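Here is the structure we will look at, set down as structure tokens.
All protein chains but one are shown in place.
Up next, chain A:
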Amino acid sequence: MSEHHPRPERHGYSEQDVQREVTELEGRSATAARIFDLRRIIGGLFVVYGVIVTIAGISPSDASLHKSEGVNINLWTGLGMLLLGVFFLVWLKLRPAAPPRAPEREQPPE
């Protein structure tokens, strides 16, 4: 970090160096173009969970009803999860992810 060195000698230590490096990496990044939409996963998991737990709540045994203070908690939780799952799937349908900014390029040689 001596002050007498010209800039290139201080590679990686100044803000310009970090900015240049990260901007270059951002240009080659593949996440935006290739990552799947998380809403589909959340929606799918909660629809499945919702269906399973709702079915468990359709004809509860007296023992399980007694345990949960007389509330059919499986039914309510199941329906709640189903609703959440459907919400994410509907959101995905109505507002699909924007197409990636730039067309995918082959990775340039290092």
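Definition applied: a contact is a pair of C-beta atoms (placed from the backbone, for glycine too) under 8 Å apart; a residue touches a chain by one contact, two chains touch by 3 or more; residues count from 1.
Here is the rule we use: contacts and distances are computed from a predicted model.
For the omitted chain of this complex, the UniProt record lists the protein as "Sodium/solute symporter", which is one of "2-oxoglutarate ferredoxin oxidoreductase subunit beta", "NADH dehydrogenase subunit E", "Cytochrome c oxidase subunit 2" or "Sodium/solute symporter". Within the complete assembly, residues 1, 11-15, 18-19, 22-23, 25-26, 28-36, 38, 41-42, 45-46, 48-49, 52-53, 56-57, 60, 64-65, 67-69, 71, 73-74, 76-78, 80-81, 84, 107, 110 of chain A touch the chain that is not shown.
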